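A single protein chain has been omitted; all remaining protein chains appear in their positions.
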Amino acid sequence: MTFTREKDFGTPAKHGETVSLTIDGQPVSVPAGTSIMRAAAMVDTAIPKLCATDSLESFGSCRLCLVEIEGRKGYPASCTTPVAPEMVVRTETDKLRKLRRGVMELYISDHPLDCLTCSANGDCELQDQAGAVGLRDVRFGYEGANHLEGCKDESNPYFTFDPAKCIVCSRCVRACDDVQGTLALTVDGRGFASKIAASQGEDFLSSECVSCGACVQACPTSALIENTVIDKGTPDKSVVTTCAYCGVGCTFRAEMRGEDLVRMVPWKEGKANHGHSCVKGRFAWGYAQHRDRILNPMVRTSVDEPWREVSWEEAITHVASEFRRIQSSYGTRAIGGITSSRCTNEETFLVQKLIRQGFGNNNVDTCARVCHSPTGYGLKTTFGTSAGTQDFDSVEQADVILVIGANPTDGHPVFASRMKRRLREGARLIVVDPRRIDLVRSPHIEAAYHLPLQPGTNVALLTAMAHVIVTEGLVDEAYVRERCDGEAYAEWAAFVSEPARSPEAIEELTGVPAADLRAAARLYATGGNGAIYYGLGVTEHSQGSSTVMAIANLAMATGNVGKPGTGVNPLRGQNNVQGSCDMGSFPHELPGYRHVSDNATRALFEADWGVTLDAQPGLRINNMLDAATDGTFKGIFIQGEDILQSDPNTKHVAAGLAAMECVVVQDLFLNETANYAHVFLPGSTFLEKDGTFTNAERRIQMVRKVMEPKNGYADWEVVQLVANAMGLRWTYTHPSQIMDEIARLTPTFAGVSFDVLEERGSVQWPMNAAAPEGTPTMHLDQFVRGKGLFVVTDYVPTDERTGPRFPLLLTTGRILSQYNVGAQTRRTENGAWHAEDRLEIHPHDAENRGIRDGDWVALRSRAGETTLRALITDRVAPGVVYTTFHHPDTQANVITTDFSDWATNCPEYKVTAVQVMPSNGPSDWQTRYREQSDRSRRIATVEPAE
Amino acid sequence: MTENAGFQTVIDRHALPDQRGALLPLLHALQEEFGHIPQPAVPLIADALNLSRAEVHGVISFYPDFHTEPPARHVIKLCRAESCQARGGAAIEGELARHLGVAMGHARKDGQVALEPVYCLGLCAIGPNALIDGRPVARIDTAGVEAIAREVEA
Amino acid sequence: MSDHAMMSTDERLAYMAEHILRNFATRGEDEAIEATAEHIGLYWDPSMKARATAMADEPGVPLSEAARAVFRRLGEEQPLT
Partner (left out) sequence: MTRVFISRDMASVALGADTVAEAFAKAGCEVVRTGSRGLFAIEPLVEVETDAGRIAYGPIGPGDVKAVLDGTHANRIGPIGEHPFFSGQQRFTFARCGVIDPLSMRGYAANGGWKGLDAAHALSPQEVVDAVKASGLRGRGGAGFPTGIKWQTVLDTPAHEKFIVCNADEGDSGTFADRMLMEGDPFHLIEGMAIAGHAVGARHGFIYIRSEYPFAVETMHEAIARAASRIEPFTLEVRVGAGAYVCGEETSLLDSIEGKRGEVRAKPPLPAIEGLWGKPTVINNVLSLSAVPFILAEGPQAYADVGFGRSRGTMPIQIAGNVKNGGLYEVGFGLTLGELVNQIGGGTASGRPVRAVQVGGPLGAYFPPSMFHLPFDYEAFAEAGGLIGHAGITVFDDTVDMAKMARFAMEFCAVESCGKCTPCRIGSTRGTELIDRIVAKAPRKADTVETLPQMRNAGTAARTHDEEIELLRDLCDTMKHGSLCALGGFTPYPVLSALDHFPEDFGSAHVHAAAAE
């Protein structure tokens, strides 16, 4: 579509009964509370404005938008004056024109005059309005006091702040305050001397700014502008697509100049992000054109040899023949594959189809194994379906927000901004986390209760909360009676009521004062709409599934499921981890969470695919690696995952991969797993293909091709090449056909198609005859399984115990600027914020080990050792240390063990017994690993055989 | 670190959890105690009141009473408003600036005295008026200027 | 469990079964055994189930009685594939 700047109505939309008035003789009807400016814009009357924009509440400072209202003296500003019945408004009179020119004359008496070479030329509201009001002369002249001498702030790698171009409209300050909620900007000084400042008048990079880009987007001039626009010029067309980073699923306008991507601007119509963004989606997209991109297929017979570039034809036939060879010599189940939660639904569906139809087994798994597989198991068992119950908008009606095992401001920043806005409006917050995450206390936000529990004791704490709710009679009896399985409830209620489950009984174990726990439980049960948001801090434990079920129990017991403002909401990590689970990436179920042993379901697929399917569940990732070391699993196809860096117990993963005969990796860059690969098939980025992602609120959204794939093929095309090389005769020409197949075979997706998504922008599954509009909130009248099932969850301590050798507990997490294994974000400027993984350690623990802030320390567990630099902070409790796993050279996962969730084998990243000692440099393992990794990344420079 | 400890004691005394809009009273207390609010105090204030550093900086920079530089030993706040001008205030301002060797709105380089404007002290029938280190002085004439100069040079 | 980091497959299968049993313990032994067997039936791949069934009667393998019962129950329901 040609480049039409999104229409700006000037003030946000309001809801309420209709009010009718006339503007310039034209009748208009709008909801009560709507500004005259917005009403006029709705009938295409563009009243001049500069400080108003519809993503922000009206401010009334520029005074350009004055109008005349019959029966009212003076010239009220149309942005701050709501409509009233029978109001008669005039937006164009001689007096108004004179006043607007007068205001503009003042603006231009203190503004640079280099429009023609300005980086916002053609995209500047001051320029537009100067034209609109017909300014012809600045009678004050240009030599009065002015702000032309301020120097530019180019500290932020992504945008430049030029104070000389600033008209002090405060749109940036308000965007930072209301939309993002960081409040990092202010006006400094007053009167004519007023100027925009970050924090205490510092440069943006050293200020409190988190670089979300909202201020740059809100700025009407070139005072705040993207560096890519300065370098490349203003864009001329745009495509709406969905971000490929976290599970919030923000939609963006990818703005182009020809084939060149200039900037990503959040899309106002986006139902998940409503026009907001974070540093990753907004700015960190440079990796797509990074020189590390592998563009040609490569093959080698052994991992010790350098890579050999080959044609697509040779690579694909090599893969097909190797897999067939392995199956003939080691059996059908000797090969398998891993789908990516960063590729599209269509691509994930094809990989599991390749494995089930082509390989003839169910050996398919996905990275959800290591993050939210317990959510799948836990919510399916209690509610009947494996997905979160609400949409993101639901948080706007929450009265009590319980965040457990999640760090939204780092992991899901755009949703965190909406949560913070609700908290600023007065909702109460409970945080359960060993670490004092930012949400516990940051400007204008303070948790009513922070329960800093010992890592690994979630189930004990949640069951104790249940104890309080049941024994103090806070259960929503009517709800439970009507909506839940009575027998299961009775058993559960009896179990949690036992004294051993009381807060007092588990106070010593969890380290959480009983009084705080009781108060938090009472608040959640009685504080109105209770909404629980949780993340990997719940799932990545040996009792991950039990914790999810304990959460579900609390929600059911207090009637907090099945209406807006409540629910059990998993904050899923990656952009399409929800989609990859929906598409049947788990070895035990077909798309739509239907078990492989379900004959009716299998028959449906067998009829469509013309093969008989294996009725037995396949191998999980860790089982594949075990089988590999046992010599019974020899070949694997890994699309868009780096299990060597992201999965636990790196040595175990390495051993498994090394034992295989054909490891095929499809990715953008050579990654750690590729060190053990025999075939490398170049992947494509989300900018280079069509398809859909499904975010954490089950919202399916379009991903649209913005540029041709640099590597020649979209990922689904590569999978089709492999499939057809194995004789499957697939004939897809466009991802929409794959979605039609998914809809055909999956009841919860029956109504989904690319046409429907084009028309509605996005839709939340289930979407079928029973739910023609999709399902924002699930379990409305009854649970998907009929009656909500209470499940008794008893605390079973993990086998990963601290002791004299390993006295501290390590937990892991993520930071705003880096993403997952950092493959994408490390190839952007985001290193400016987090260039290396750091070990957070409490002052006491550091002191008695002689460790100072910034020192190199050795981090050792039963599984392995690595070194990184210490960061001394009281964010973590004594006895607990914390780090991230974004940078391969720290290889944090060499430390994590194989312990995992009893039901799903989701690894226990969050609890590892470790010791920390001062160190003088990288561990031997790290140096050996570095050498091996460099050796295996060599690419022979010989020309590929034609 | 003692400097920050000094701020912290004043902050703890004023950042009462239930007092809403505590920032101005706290800034007044710091201004009173230290004669100014230095940059290192801002993060401590922001943390105590759970505000951003930007908010605190924005408020400090808005109000003329809050200074970020150490005060002169003596501060003369001379009224420049209309009623005092009607009673010869402008001439007195000139005499005082010349006599003390400091321009209106500035502190003398030696840090001995600062001459600051104030717009009305509410003594509008007995001007020209001033606050000399907080003490009200009225009907300032040439003799008055000399008396003030002697006092602040001591 | 000696060095957990590098368990053999047999050790891992035994550990996983014990782990599942412990989490169903509140149902009482018999129900826990039945629930664990059902769980393994749903999620373990055929080769893992086959090995488990074989381990049930091998004397040398360290297994709790309950785990041995689970693996035996597996043999009855699942025809060896």
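By written order: A, B and C. Residues from 1 in each chain.
We adopt the following convention: a contact is a pair of C-beta atoms (placed from the backbone, for glycine too) under 8 Å apart; a residue touches a chain by one contact, two chains touch by 3 or more.
Computed from a prediction, not measured in an experiment: that's the story for all the values here.
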item: Omitted chain - touching chains that are shown; value: A, B
item: Per the touch definition above, residue among A:S194, A:T317, A:T381 or A:S753 touching the missing chain; value: A:S194
item: Sole residue of A:P12, A:P31, A:P82 or A:P513 that reaches the chain not shown, by the stated touch rule; value: A:P82
item: For subunit B, residues in touch with the removed chain; value: 20-25, 27-28, 49, 51, 55, 58-59, 62-66, 77, 81-87, 117-127, 129, 131, 134, 136-139
item: Absent chain, residues of subunit A that touch it; value: 58-64, 66, 74-75, 77, 79-82, 95, 98-99, 102-103, 106-107, 109-110, 113, 136-137, 139-145, 167-168, 170, 186-187, 189-194
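One rule holds in what follows: only the chains that are shown with their structure count from here on.
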item: Computed distance of Cα centres, subunit B from subunit A, in Å; value: 50
item: Averaged-CA centre spacing for the pair subunit C and subunit B, given as whole angstrom; value: 80
item: Whole-Å gap separating subunit A and subunit C, where each centre is the average of the chain's CA atoms; value: 37
item: Subunit A: positions in contact with at least two other chains; value: none
item: Complex contacts: residues of subunit B adjacent to subunit A; value: 39, 42, 46, 50-55, 57-58, 61-62
item: Residues on subunit A engaged by subunit B in the complex (per definition of touch); value: 182-190, 197-201, 207-208, 441-446
item: Residue ranges of subunit A touching subunit C (in the complex, touch as defined); value: 333, 362-363, 495, 542-543, 546, 587-588, 595, 597, 616-619, 623, 626-627, 629-630, 632, 649, 651-652, 655, 792, 794, 796, 799, 862-864, 897-899, 902-903, 905
